[in-house]
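Structure first, commentary second.
A protein chain is absent from this complex, but the other protein chains hold their places.
== subunit A ==
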Amino acid sequence: MSGCTVLQNERPHMTLGILFRVPLKRHHLPAFVEQPTLFGGTERKRDHCRLQTGTMQFSGRKRRIITNSQTEVYGHTVQFYGQPPLENISLSEFETFAVERLKLLKTVENLGVSHVKLSEPYTQKLEKEFKALNFPYRPENEDRKSQTGPSEQEKRRKDHISHFILRLAYCQTEDLRRWFIQQEVDLFRFRFHILHSKQKLELLHRNNLEYDAISAEEKTTLREKLINSSYGVSGITLEEQDFYKVPFQDALDLVRTRKVYLKAGYAYIPHQDIVTIVLNDFRTRLSKALALTARSLPAVQSDERLQPLLNHLSHAYVGQDYSIQKNVGKISLEQIDPLSGKSFPLCMRQLHQSLRENHHLRHGGRMQYGLFLKGIGLSLEQALQFWRSEFIRGKVDADKFDKQYAYSIRHMFGKEGKRTDYTPYSCMKVILSNAPSQGDHHGCPFRHSDPELLKQKLQFYKVSPSGISQILELVKGMHYQLACQKYFELTHNIEDASFSLNHPNQYFIESQKVLNGGKEIKRETDTPQRSQDKSAARGSREATANAPQALAEMTEDLDFFFQDA
């Protein structure tokens, strides 16, 4: 990082144009912004402090046309984020924007788990969060400058800039990209959903998204099939509705859920579902843009003010990951049986039980349970011993175990293959990904069991009838994590758990806390993750000794926020 200088100024600024090298070749974008190049555009604004990197200084294109009158750029509440922001912004604004958008995305994620997307409570809660954080969502207030808060234009600017900042933080790995895209798509879905249909069309038009409707004759020929493949389309509404024919790849969400008619590779989409294609388009563009951003990242990372911030932002999304444990090896194999009854969440208890019964677990179960055990402190040697002793009681002999299964256990501990130290699965992952199929026992019992079986199981575990009905009510409302938390409260005899459950390992730690009288597992005084976070924060603070104090405070806030979440 030699030759990197930060020009001192009392209000440090970032020149955003230099951060985003997104080629703007797409024909449908307004042509008034020339492709910003790295370090282009820094020249004109000599009055502002900016970043210069020694040798490459001003090597970019010098001529640039800037006509981003704000109304042009922010003509609509909902943006496709086609062009990056180019203005200068203060570092503190940069940080605030980033953190607030991250909060917004976190809310999107959490609401998506506990509510049906776009349901009444979901929209209400999300609207509230938009208001609280001053992000734009409803076009009505466009011209009405609210007396208290920032204007609509300011909100849109914030929306725009913050999105691009997080792109920087979330382009680095596949996992981060996936998370970011998912939340941004949900965010977009929500905002698109609350638009009036006229506004939707206007938005599509503005972004050159137009689709071909099928002819009336074709509609008549396919009548029966169209009605039977689309929800909310009946014989009467069919007449009035336009259907669009697009390659099935452009409507994957509808294909996946079988909510569209497919013929010869084309999906026939009723007008009401057009959001799917729009979302798909949004997702594709974002995904491509992130890949490009990742490529130009080294240049961005050379800014020593940004690197710790970006890293911190991107680490924040997972919350605690329960991967590094101080208590490795402090749990003995004999303890697992009693612990599974007392302190394991239902999903792990179920896995443990079926492992003991069948002396085997399929891949999905081995991963979910194996990583959980690793998280509570089993060492690699113990894990190998644990799985081997159980498997060889079944159909697998020791030799076969060593050949076929030991590898995957060492793999889990990062000792094979690409040597990733895998982290235990969070509730979200257990609930959303890799649903169990025939022969599997993994997954979330609250999500993946028949209510009748769940009821029996809870009865067997001596949960009171009133407790069971409370749990089943939560399950019915798809609040699986809350159902699990209720189960925790009932089995630990506490009124109201003081945490919000989002990880099986968290369940375990909290359970141990309760059972051992307010303390954590005997030899622990602090949750390992928290101390890890602290040291990470400390590390980043040391690294940024020269950076503005605000940054350190900010990262601390972030710690606080995500510990809370």
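As a convention for this text, a residue touches a chain if its C-beta (ideal position, glycine included) is under 8 Å from a C-beta of that chain, and two chains touch if they have at least 3 such contacts; residues count from 1.
What we mean here is this: contacts and distances are computed from a predicted model.
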Omitted chain per UniProt, picking from "AAA+ ATPase domain-containing protein", "N-acetyltransferase domain-containing protein", "Dynactin subunit 5" or "DNA primase", is "DNA primase"
Which candidate, A:261, A:425 or A:507, sits in contact with the chain we can't see? A:261
Only one of A:106, A:163 or A:441 touches the unshown chain, namely A:441
Per the touch definition above, residue among A:15, A:314 or A:449 touching the missing chain: A:449
With the missing chain put back, which residues of subunit A would touch it? List them for me. 225, 227-229, 231, 248-249, 252-253, 255-258, 261-266, 350, 354, 403-404, 434-443, 445, 448-450, 452-454
